[in-house]
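Of the protein chains in this complex, all but one are displayed in their positions.
Note that the chains are named A, B and C in the order they appear, and that numbering of residues resets to 1 at the start of each chain.
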Amino acid sequence: MIMARALGIISFSESHIWVDGLEDYRSIAAFSFLGRYRVIDFPISNMSNSDIDRIQVYIRRRPQSLVGHIGTGRHFNINSKSGYVKMMFTDSQEENDYYNTDVKAYLANLEHIENTSNTHVVIAPGYMVYRQDFDALLKTHIESEADITVLYHSVDDAKENYQSCYCVNLNRQKGVDSFERNNGKVKNRNIFMDTYVMKKELFVELLREAKKTSSMYTLRMIINDKCHDLDIRGVAHRGFFAPITDFKSYYDGNMALLDLKTAQNLFDTSWPIYTRTSDSCPTQYFDTAIVRKSFLANGCTIGGTVENSVVGRDCVIKPGAVVKNCVLLTNVLIGEGVHIEGQVVDKNAKVTKMKELIAEPDTPGYVKRNDTV
Amino acid sequence: MIMARALGIISFSESHIWVDGLEDYRSIAAFSFLGRYRVIDFPISNMSNSDIDRIQVYIRRRPQSLVGHIGTGRHFNINSKSGYVKMMFTDSQEENDYYNTDVKAYLANLEHIENTSNTHVVIAPGYMVYRQDFDALLKTHIESEADITVLYHSVDDAKENYQSCYCVNLNRQKGVDSFERNNGKVKNRNIFMDTYVMKKELFVELLREAKKTSSMYTLRMIINDKCHDLDIRGVAHRGFFAPITDFKSYYDGNMALLDLKTAQNLFDTSWPIYTRTSDSCPTQYFDTAIVRKSFLANGCTIGGTVENSVVGRDCVIKPGAVVKNCVLLTNVLIGEGVHIEGQVVDKNAKVTKMKELIAEPDTPGYVKRNDTV
Amino acid sequence: MKQNNMLAMILAGGRGSRLHELTNKVAKPAVAYGGKYKIIDFPLSNCANSGIDVVGVLTQYESVLLNSYVAGGGSWGLDARDSGVFVLPPREKADANLNIYRGTADAISQNIDFVDSYDPEYILILSGDHIYKMNYAKMLKYHKDNNADATIAVIEVPIKEASRFGIMNTDTETGQIVEFEEKPEHPKSNLASMGIYIFNWKLLRRMLVADMKNEESSHDFGKDIIPQMLNDGKRLFAYKFKGYWKDVGTIDSLWEANMDLLDQKSGLDLDDRTWKIYTEDIPTFPQYISEDADVKNAYITQGCVVEGEVKNSVLFTSARIGAGAKVYDSVLMPGAVVEPGAVLNRVIVADNVKIGSQAVVGSADSEHIELVAKNVKGVE
Partner (left out) sequence: MKQNNMLAMILAGGRGSRLHELTNKVAKPAVAYGGKYKIIDFPLSNCANSGIDVVGVLTQYESVLLNSYVAGGGSWGLDARDSGVFVLPPREKADANLNIYRGTADAISQNIDFVDSYDPEYILILSGDHIYKMNYAKMLKYHKDNNADATIAVIEVPIKEASRFGIMNTDTETGQIVEFEEKPEHPKSNLASMGIYIFNWKLLRRMLVADMKNEESSHDFGKDIIPQMLNDGKRLFAYKFKGYWKDVGTIDSLWEANMDLLDQKSGLDLDDRTWKIYTEDIPTFPQYISEDADVKNAYITQGCVVEGEVKNSVLFTSARIGAGAKVYDSVLMPGAVVEPGAVLNRVIVADNVKIGSQAVVGSADSEHIELVAKNVKGVE
């Protein structure tokens, strides 16, 4: 189609990013989010809604749960003949994680990047949740005649949060002077959303240069080196933004959406977020249920109290149980008389014996996958 | 469905199996076969036609080309809601290939094996081409009340061929006495087809025992140890059989099908072999074409001479070119005046400068992927 | 070999006018049910789970939305290479003009070429307006084990209600049907036909060809084909079904079938992971229950936002209940909106209908369930 000029690339997280607990079992892109979604549903839906119909999903480790989720891309509204959603693997696994860079992954699949007729690339992270019209961003990029356009989000809580994120330092013309790791010393920062738009040609050139420069170089690093040679511009993103870059940010990202207004900002009806259905039946509330300020996925049976929580698919909350400030992943059981607060409970876990598991929302706890506690 | 009692497991090859050249780029299961197929199309189609609708494909390395090929299983005629064709990964890659056993891969996915309602498993290799009704084999197995049923193929050329295969040594009651690597010293052997039927329970038990015995143990090894404790029976397979276990057997397997009768035995109309379409147009023959005793996939343009060869999708044979006793993979170009004999030419290769590339069918040559020669 | 030798045909019938406005724009099988489903999801999911690959849906009324709903069969996994769900309205042929279906049997007769193109050994005839879970593969096994010419699924009904059904009188030992009575005044048994038949296709085909030419016939399975088979001395067997089964032909019965979901003992367990009911997947966020909501004894699906009180009710996709609203003993179809302070009692609110703020609809002691098919203005 003539309008679809950009190849979509969904990147994996750099080696300094790690989500304790959950990431032992799957990549961040495959994390359950808000009960119903996976994190990667957001970047893929953003691309699909922006008429990007060739999407490459780069994967560094543990592909199992993503491969099944992504399938042929039909459920992401992608024509599987004229377009695709494709998993891209990097075969050579270096032992030292520092060597497993995005640049290496792209170069390993260069054939597939260069072969397409697309003139531009849109690169978005598979580990951040936000809504963005990439078609509009592409238009902005082309009209500005910049070499590279990057997306950032202005925040006023960079001291406490976004510790694994980078910031963009901008000049008065919104030109990017440099990228810098958030050092937690300044309140107001422009958090880099790890999102780029540029010509495909330039992208490939940068990859080659990065490789020449250092075998540990990432795309961000080479672009940082180019800030004064290239015209790199920042575009501000507004609306909901949740980078999933450590355990706390995962918990906070879910919790933030329990404010209905915030959720409605992310879930605009003209901008559907696609996911893969699990064919769960609706959720059943018993006479004993007390539910407040919570998102619940389908397939649950609720007999107890749920407050200020996100409840994943197929969970069971027994009568007399109290769930507060929690994120429950899929198929979690909370037994009778159990009081649980401020926990992330991973898939298939059963909490029945421990009658109290209480943590403050500032320091949420974690119950392991498949655990019975 | 009440009849579908067996879970299908497609296994990867043991570490002693290696196909020079081609296997540098993909696993054997993903090899192009007879121009149109991948090797794995045969075991998957056998299972699909036998009403096995849950199929797990185990993969040791280089998943890229298989993931796209398998998709959701729709084109293999599998209901993607009540059944599946699923890629199974083993995350922990040991450096020493001897440790990457099938047993380890199954144990890593034990949850997915045990969770199904299927009572039996049918295990078939992803690296052998043959036609087999597994439903009939399952019935034979159940009726015989054996613990394990294995498939073998009687050959009279085991001295020269099947060097990477194992043999089954049978007693007079078709009981298996032992499995033994083909040592090339005897003409007549029963080649083991790496295919098993057994109860799922027993399978899981054997996996656990194998792990306890040795961390290098494979399923075959533990079953070999059990030959006198368990009732293990051999069933003879008839018809076309081509194990792809080294470079020569890959070449020979393709060549053997150039006999139309042999091909018709493999491609019975009541037993469709499914594959993923590439939407290539039909093949065009020019006025200068001379084609004899060859299989050609779609999308080719033939201006030259093709004899006793297999021509893959989208190949171009220029006028004046001569292709004899060759296996061409996808998108190969043979230039004007080039004479090529006894070669396996890998994907995207162009033979234009070398005017003669001639090898005897006994010692076929190989042209690398993406090479221009 | 693949057991794909039984083809299913769903009789989706005519308009279903006893469902009033609910079938104004859609054929009955496309009517919403149970929070996230449509009625036809049940026979289609039963087919998928029973290993049936090809399903014809016979309808002559408003097939467009039904067509786009089932097209391709992907929602039920019926989109594999040799699978499919096909809506079959009446059509013009080389030797026949465009004509409506004259009866249930005629609907099959007019599609003999469709059935033949799949060359099945058996044909399964289903109704498009029943809610139940059934393994047709087991019924087929029963049919084969009996070496039957036709097998009819039956369910035991209270004997006093039996005169409302087609009743099978069987040899109690063998299950062979000795007599069939359509709505008998004095029923001799309580085995009611569920309208689910398995026939050997070759035999049925012969009978349909003869029936088409018979000017006396009403071209109906119950009235013509089954009696004729019994007359001919064919082997007909009754297959006893135990479990939840409901005909949802009226507003009251549609409401009841929804209410049954709130009752753990009704026997209709949609949470059974070994026999899932598949349906169209719609992109909405998960259901949200607000700070001040009060939800008890309810069945709620994705996209709903509840800010008021919901008791003893079923909420379909993206229904919204405003603050202070009260929803009792009611069914809210997809996109229904209840504005703040409105009160609902014993109603079905149709798709996308809005109940204005403070409005009161329905009544706690009405005999029948009220269908609210048009927006209701709020009270100022």
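Methods note: a contact is a pair of C-beta atoms (placed from the backbone, for glycine too) under 8 Å apart; a residue touches a chain by one contact, two chains touch by 3 or more.
Note that the coordinates shown come from a computational prediction; the quantities given were computed from them, not determined experimentally.
Trainee: Quick one: jot down which shown chains the absent chain touches.
Mentor: Those shown chains that the absent chain touches are A, B, C.
Trainee: Give the residue, chosen from C:Leu11, C:Ala30, C:Cys47 or C:Val85, that touches the chain omitted from the document.
Mentor: C:Val85
Trainee: Which one touches the absent chain: A:Ile28, A:Ile78, A:Leu266 or A:Leu333?
Mentor: Once the missing chain is taken into account, the touching residue is A:Ile78.
Trainee: Pick out which of B:Glu111, B:Glu145 or B:Asp287 touches the chain that's been left out of the picture.
Mentor: Touches the omitted chain: B:Asp287.
Trainee: What residues on chain C make contact with the chain left out of this view?
Mentor: Touching the chain left out of view, chain C contributes residues 15, 24-25, 60-65, 67-68, 71-74, 79, 81, 84-94, 98, 100, 111, 113-114, 117, 281, 283.
Trainee: Which parts of chain A face the unshown chain closely enough to count as touching?
Mentor: Interface with the chain not displayed, on the chain A side: 1-4, 48-51, 53, 73-83, 117, 133, 135, 270, 274.
Trainee: If the missing chain were put back, which residues of chain B would it touch?
Mentor: 34-36, 74-75, 260, 263, 267, 272-275, 277, 279-289, 291-299, 301, 306
Basically, only the chains that are shown with their structure count from here on.
Trainee: Could you compare the number of C-beta pairs in contact for A-C with that for B-C and name the larger?
Mentor: Ranking A-C and B-C by C-beta contacts puts A-C first.
Trainee: Taking mean CA positions as centres, which chain lies farthest from chain B?
Mentor: C
Trainee: Hunt down the residues of chain B that sit against at least two other chains at once, touch-wise.
Mentor: As it turns out, chain B has residues touching two or more other chains at 81.
Trainee: Taking each residue of chain C in turn, which ones touch at least two of the other chains?
Mentor: 276, 278
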